[in-house]
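Selected chains only, in their assembly positions.
A and B are the chain letters, set down in written order, and residue numbers restart from 1 in every chain.
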């Protein structure tokens, strides 16, 4: 069985003694073994990053960006391999893995614009013959801690921008599916990154806590669940660092009576079940305004779900794959059970799905639940599985009140064709990423990603323009040259 | 004796039972009495702010900016009164108080540009017929906690920008000199701010802790000493808030052998002793490169200091006034004593200064200390008094190593006429605000203020462009209109 270690200072290392299995969620079997970093190993990675910093800091942004141009080429050339690595450990279908990679590449493309993005502000004559300007300088060593559900995309939200800003990086990817992450780290090195500028450590809480408390780490970016995000934010900041910690979600779609229902169903299908619902932007709740809309939605959705195909990653005719672990499979099924127990109606039931040839896989079938109400546990918590819950309300305001009362504020969407309804919704909804007839309103790479309320801790969002501010610190210089000595001296020295 | 209360929801309140005296530092006598807010009072202020938020949030930025246009007029019309209030409680001389006010007004002027500053980013066709844009929306209720040394300027670093961004504000000013702060809060109300949009509570740790832990407060801006800044940052963030906490400083000036020494001395004089050195940007250490430069600096500085005049705020011929409290006076003298005890040479001694007619005032005279070395306590800690310490080094690199090794990184300056030396300095010094022949490199209001290392906790600086990002959260909207119904329907409905 292959053993996966760390990538430190341009070298693969696997010295640590603690190990953990990596599973293929479609077969349910362990496929690789992961080395878990000790505090010393993480400190070694930090030290490598710190040593590489001075030279990387002084490398012109244009040169740093050119590493990203080459990285993009390598990612594109090795797309199939990356998708396969994702599929083997995460379980998502190849088309979905390629989609994930593509969204990641968009962040690499954005980072190619570093020379433009890093421009400072220059003010001539802030006073008589006094100039002042602000530069955006790198922080030093920064760290990223990333989740299992996007082993390639989320690291690519962080690393490219952190690196082109001039920082050195230590990445701790998910211990569930680190192979694809490790592979792209090596591609980045191959693209021309100097040794030590990027380091990857595999590990668990020991690695995380080392990153959070070591004073050489200046900033931490995290994506994961809200309880962990909260711990990361409190710990990193208590250690004097800047931190952005992205947490969980409960994304609602409002379906208005004037919505194009066929389109809405089609959009919801992918947004609810794609990647088994294991996306922080998955649309897991549909709020229908009026019973007519609700009935139509249930009817058309039920029909559409009949065509959903669940299975292993390597058959691209599948719509989605298994969930990440046996434990998580049981948790998702538990939420469906609880909804049923609390009075909801299971319209399409995915609890007992079996996939021929993959009988031990961690599969849950697409599930549709009607008549969900706010007090249900399945509504209050994040399921992170292929489950779409439908709620029924009497007005758009009631639907918005539901959303605004929820603890999360990551993404949301409205289906309507009415300009006024759309504007009222986007203006007044307490959610950071809003879709108008767009069910997964993930901002493109040149905007920034982030939720509101307990979906994000920190003041700057992930990737895009905010990443420049997060990964740099401002230095403001004020300059006056006091006397004309040399300039006028010349005149005295050489009289005509 | 006048009693100072709180300003909540457009009303003055003084219900709390705990009281504390305010002193005139020039006379050493208590002059007013301050009401200290209880938790309930602070919660009342927060509630008022929260109630005012929806309407203020929806007020167009142009209208919010117009309150600032009027506020600027009122501040200018009442400048003398404001300066007098500052002088009576802080002790700074009228010209210095007017200077403080002027720097504050510059922040009001900047806030007048809110409509421009709040522009979001709009992207057409992020996909076919899909548009996306980001808006910068206010946070809700935000709080400011401000220090005694700039009772008008530092609140004006925070309030104008927070307000024009659409937030409601709760300010807790210093308990040493709150009268001028309270007065400008009332002027802001007079300028047209609706009730509850700005609230001011006087108080101590109870008030501070309420602001830090109440979940309705979304962001905290703080300026003060580093230990408190660290506490504020850790506590506010542990409570899920965004926070920027500005702390202490130890600002060095490098005096190069090619510097125009007369100019350097003239600049240092104001930068070291102005406002009794009670500025986080005060230049408290001069590092002379080479003994020739050091000897010349000591000689010319000694001569210049002979003309320094210390006294009460109302005589504008004075250069600076008392320090803030008896306790602080003793602390400053203690630092001078310790330097002497550790081997430094007291060249000009301000320990025993007396001001006729103000024999009980908290005065310390301008003090010049030579041969200061890095291990001395007076070097390692922030004195915050009218004391200039001189260090001697053999090279510019040695001087820079000193600065980079210090825990603070607020401001610094180099005196030289050499372009290369200036650029090397500004590039490699680990300090956030850098002066080239500018001893107090406070960024102008349209740049942002912030130090590095333990001088600032957080990722965004105070005022200027960073304030827009700190006081707003990003909302990103992605929009697609799915079908041509109405547009093409018209064609079907009315055939030619």
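To be clear about the criterion, a residue touches a chain if its C-beta (ideal position, glycine included) is under 8 Å from a C-beta of that chain, and two chains touch if they have at least 3 such contacts.
Note that the structure is a prediction, hence the values are computed from the model and not measured.
Chemist: How many subunits, all of the same sequence, make up the entire complex in this structure file, 2 of them being shown?
Modeler: Copies in the complete complex: 4.
Here, only the chains that are shown with their structure count from here on.
Chemist: Find the geometric centre of each of chain A and chain B from their Cα atoms only, then give the gap between the two centres in Å, rounded to an integer.
Modeler: Comparing mean C-alpha positions, chain B is 36 Å from chain A.
Chemist: What does chain B use to touch chain A in their complex?
Modeler: Residue list for chain B touching chain A: 121, 123, 126, 130, 132, 134, 219, 230, 233-234, 237-238, 240, 242-243, 260, 263, 417, 422, 426, 431-438, 441-444, 446-450, 452, 454, 457-461, 465-466, 469-470, 473-483, 485-486.
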